[in-house]
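Yeah, one chain of the complex is gone here, protein chain that is, but the others are all in their spots.
Here is subunit A:
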Amino acid sequence: MSVVKKYSSITNRSLQNVLAYRTSYVITFLSNFVNLLAIYFLWQGIFNGRASVGGYTWDQMRTYLLITFLANSVLSWYSETAISGKILDGSVAADLLKPIDFQSARFAETLGTSLLEGGMSTVLIGIFILFTSGVNFPHSPLVYVLFALSLLGAMLVKFGVVYLAALLCFWSTGSMGIVWARIAVTNLLSGALVPLAFFPDWLERVALLLPFQSIIHTPTVIFLEQATAWESLSLIGVQCFWGIALWIAGKCMWNWAVRQVTIHGG
């Protein structure tokens, strides 16, 4: 019980942190939205005069984009820079002294910001849907349950990827390069830019074998009802597998990395 309390207070603190620095937060959020607009209009142009492209109709694609936006903004920039920032400025030294697990604490922190980010993007998507028509909503309540589960799974996997990337900062002096590379790879291979079904066969097969597809591909497939309930469950199972595998990889890397640590000043 006390363990839960320890980490839930961290979650709470990170939520308050976001609320305290809300200006830059809202601005970051708006720039994500600009990105969504650019991609939305691009796809509108692509579907202009075409009934379906790559097996997707425009209505499906629209829904796809909104789900992508939601899944992407649930865990974004903020959590990314927070972890690597700790490593780069050496405040990780203080964390080493605390009787809490570094990885779990960072996950708890991420959870705090994600709650807010998820809430805000849901509102923004709501507004967006009011002004557009033709977004496909599934009818069966089961789909919503599975979708919610897959969003959680996506978050776990994304945290794993972000955490591993952040730990790489033990070996570098800046985080920007690593962050950019990670974002670029994740965006392409998770299906955030274009559905995996559009890829050439070999690339699609490679992408499906990697953990990134759990982040965007899985939730969208479930929401668009392109998978049956059983298939959805097995997809969520794959998410859990990657979530746990990445978590363990993060643990191993952390154990190794802290032995390399050099902290300047005091």
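Worth pointing out:
Following the convention adopted for this analysis, a residue touches a chain if its C-beta (ideal position, glycine included) is under 8 Å from a C-beta of that chain, and two chains touch if they have at least 3 such contacts; residues count from 1.
Simple rule for what comes next: contacts and distances are computed from a predicted model.
When the unshown chain is looked up in UniProt, the name that turns up among "Isoquinoline 1-oxidoreductase subunit", "ABC transporter permease", "Na+/H+ antiporter subunit C" or "Beta-ketoacyl-[acyl-carrier-protein] synthase family protein" is "ABC transporter permease". Remark: the omitted chain is touched by one listed residue; of A:4, A:34 or A:127 this is A:34. From the options A:128, A:199, A:223 or A:247, the residue with contact to the chain not on display is A:199.
Mapped onto subunit A, the footprint of the missing chain covers residues 21, 23-25, 27-28, 30-31, 34-35, 37-38, 41-42, 44-46, 48, 50, 53-54, 171-174, 176-178, 180-181, 183-185, 187-188, 193-194, 198-200.
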